[in-house]
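Handing you a structure now.
Heads up, one of the protein chains got dropped from this complex, but the rest are sitting where they should.
Going by the order they are written in, the chains are A and B; count residues from 1 in each one.
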Amino acid sequence: MSYFVRRIFFSFFVIVAVAVLTFVIMRLLPGDPLTTWLGDRPTQEQIDKARRELGLDQPLYVQGWKYIGNVARGDFGRSLRTRRPVWDELKEKFAATFELTSLAMFFCLLFGIPVGIAAARHPDSPWARLEKFLSLSGVAIPVFWLGMLLQILLAGKLNWLPLQGRGVLPPPEHSYTGLLLLDALLNLEYDTFADALQHIFMPALALSLASFGIITRSVRSAMGQVLHKEYIRTARAFGVPQKRILFVHALKNALIPVITVSGLVYGYLLGGTFLIERVFDWPGLGQLAVMSILTNDMPVVSGVALLYAFVYTLINLALDLFYLWIDPRITKNAV
Amino acid sequence: MSEALLTLEELTVKAGNLTLLDKITFSVKRGETIGIVGESGSGKSMTAWSILRLLPKGVKAAGGKVCFKGTDLYSRSTEEMRALRGRRIAMILQDPHAALNPIRTIAAQMDDVIRAHFREDKQARRARMRRFLTMVELAESERVLSSYPFQLSGGMLQRVLIAMALCLEPDMLIADEPTTALDALIRLQIVELLQKVQRESGMALMVISHDFGVVSKLAGHIVVMYGGRMAEYAATGEILEHSRHPYTRALLKSRPSVKHVAERLYTIPGTPPKAGEPEKGCKFEPRCPFRAGRCRREAPPLYEHGRGRVACFFHEDLKNV
Partner (left out) sequence: MFRNRYTKTFYLSSGYLLLLALLALLAGGLTPYPQDAGNVMHFTERLLPPSLSHPFGTDSLGRDILTLVLFGARLSLMAALGVVGLALVIGIPLGLLAGLKGRWLDDLIMRVCDVFLAFPPLLLPVILAAALGPNLKNAIIAVAVSWFPWYTRILRAQILTVRHLPYITAARSAGASDIWLMWRHILPNSMAPVLVQATLDMGYAILAVAGLSFIGFGARPPAIEWGLMITASRATFLDFWWTAFFPGLALFITVFAFNLSGEGLKKILATGDES
C-alpha cells in the first residue's frame, strides 16, 4: 500500500510541475495578453491599471507562486478573453470532451476486445488478418483526415448523420452529469438523446478507429499467450465448458496488460481531441485550448493544461488500482 | 468375462505425415492400475491426451479406437466428450503450479469444475470440496480453499489437484508425471496418497512417468513405450523380473539403486528418436545392443507370448538371458 501512496504523492507533484511549466511557457508567448483583456486602443492609464490588477507587474516567480497558491484553493483566475472564471469555462468544455473521449474509448474496447480474442483463438483466420491490418494501419491514419472522410461519406453523400456540433436540440432540463447522453436518458428526453447520439457518433468513431489497433494488438498478444498456458489445458481436461474458460479464466488473465495499454490509449484519445474537435466543431477543451492560445488567454491555457494532465494522471491511477484488484499476487506480496 | 473399463485398440495419432503414436494397444479394468513408462518424447503423455481427445493443433487421430465403457470415444460428440472429461476420466498434470490459474482462489477453481458437471447448490458444492480436500489429507481445508495457488507449496498443490480430480468421482484417473515436479520426500507421500485414494474409491488409475520406481509401486500392469510405439506390455512383476525387450532392460538397468552400487550409472547410449524417424524398422535399433540387420528393415510387431506382449524379434531369446 505504501507503493500506492507514493504514487499518488508523486502524481500530485507532477501535476503541479505541469502547471508551472505551462505557466512559464505561456509567458514566452508572443503577443500581449493585455490586448486581449482590454480590447483595442486602451489608454495608458487603463494599461497600467490592468497590469497591476492582473499582477503582471510582479516578477515571474512571484506570479508563479501566486498562481499555484490560487489553484490550490480552487481559484483558476479569470479568462482574459471572456472575463468569466476559468473554472466555469473549464467545467463546460470538460464535460463535452470527456463524453467524447469516453465514448471513443468505449468503442475501442467494444470492438477491439472481441476482434483481439478472435484473432488469438484462430491465428489463421480472416479475423487474425483483420487484426493485423488494423493494428498496423490504424495508428498510421491521420485522425483528422479520417474524421473528414467520415463527414464526406456519412454526412455529405449519405446524409445519415449531422455534419458538426454537439446537438441541435436544447440541452436536457436537469443537468446531472454534464454528459448529454446520460443526462438526456436520465431526464427521459429521448429526442435529445437521439440527437446527441447522432452528433457524437462520427467524432467518437473517428477517434476510436485510430487507436483501435493498439487495443486489438494488445488483446491478441495477451490472449494468445494465456491460451497456451497450462491452466487452460487443465480446465479443459476437467470438462469446464469452453465459453467459461474463455471469459472467466483466459480473459481475466489477459486483461492485465490490456489495462496498461488502455491508459496509453486514453492519452492518445485526449491528444486527438485537439484535432477532432476542430473537424467537428465540438465545443470541448481542445477547441478552448486552441482559442485561448491564439488569444494569449494565459489563465485558460494553464487551466486547460492542468486539467488535461490531471485527467490523464487520474485515469492512469485508476487503471493501476484496477490492476491491483485483478492480480492478487502484488498485494499479497507473492515471490 | 471381465469387462475392461478402457481399451485402446491400435490407436494411431499423426501430425501431418509424422506418426506420433503407432498402434497403441492396451486395456484397463475397473479398479486396476496401469503404468506407462518411457523417456520424454516416447508418446506417453500424448497417449493420455489422445484418450481425452485434447490433441493440440494439427495433431489428429488417424486410426484405431479408444473404447471407454463400451463406446469408442472418437465417435462421441464434442459436448459428450466435455461432459465426460473430469467426470468419468479425470487427469492431473505434472506441474501443479502451472496447472492452476494464478489469479483465482482454489475454491473458485474447484467450484468451476464442480459446476461444470453437477447441479448442486452452494452448500453442497462447498461440502464436496471440503470432503475431498480432507481425503487428500489437507488439514485446514477452509484456509486452502480461500488461498491463491502461489500461497501453497508444490506438494499441497498436487494434493489439491488430486482432490479436484476426485471430487467428481470419476471412473478413472490419469496421472501424468504426478511426482516429477516434487521433492523426493513429497514424492513418496503422493505415491502413498494415490494408493490410498484408489483403494478407497475403487477407481482405475493410469500412472504415466519416466520413473520406474513410482510406476512399479502403483501399477499392476506396465506399458513400456518408445518412439511412439509400444515396446512391452505385461504385469509389473513380469516386467521387473523377466523383461523381454532390450529397451525395458536398459531402462531397468539404468535406475539408480541402493542395493547395487555400481561405479558408474548405466545410461543408454544414444538419444531418443525425434517424431517420425526412423521411418522403417525398429525405433530402438540404433541404440540396441541386440540389433541385427532385420531390425533396420522391418518394424517388429507386438508379439503375444502368454505372459504379455513384446515388440522385439528376439524376445524368445531374451527370455532366457
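Everything below uses one rule, namely that a contact is a pair of C-beta atoms (placed from the backbone, for glycine too) under 8 Å apart; a residue touches a chain by one contact, two chains touch by 3 or more.
Keep in mind the model is a prediction, meaning the values are calculated, not measured.
Colleague: If I'm reading the header right, one chain is hidden. Which shown chains does it touch across the whole complex?
Modeller: Spelled out, the missing chain touches these shown chains: A.
Colleague: Of A:62, A:110 or A:136, which residue touches the hidden chain?
Modeller: A:136
Colleague: Footprint of the hidden chain on chain A, which residues?
Modeller: 10, 14-15, 17-18, 21-22, 25-26, 28-30, 136-137, 139-146, 148-149, 151-152, 155-156, 163, 217, 221, 267-268, 270-272, 274-275, 278, 289-290, 293-294, 301, 305, 308-309, 312-313
Convention: only the chains that are shown with their structure count from here on.
Colleague: Let me have the rounded angstrom distance from the C-alpha centre of chain A over to the C-alpha centre of chain B, please.
Modeller: 55
Colleague: Going by the contact rule set out above, which residues of chain B touch chain A in the complex?
Modeller: 52, 54, 82-87, 90-91, 93, 95, 98-104, 112-113, 116-117, 148, 150-151, 161, 164-165, 168
Colleague: Considering only the defined contacts, which chain A positions touch chain B in the complex?
Modeller: Residues 229-231, 233-242, 244, 248-249, 252-253, 326-329, 332, 334-335 of chain A touch chain B in their complex.
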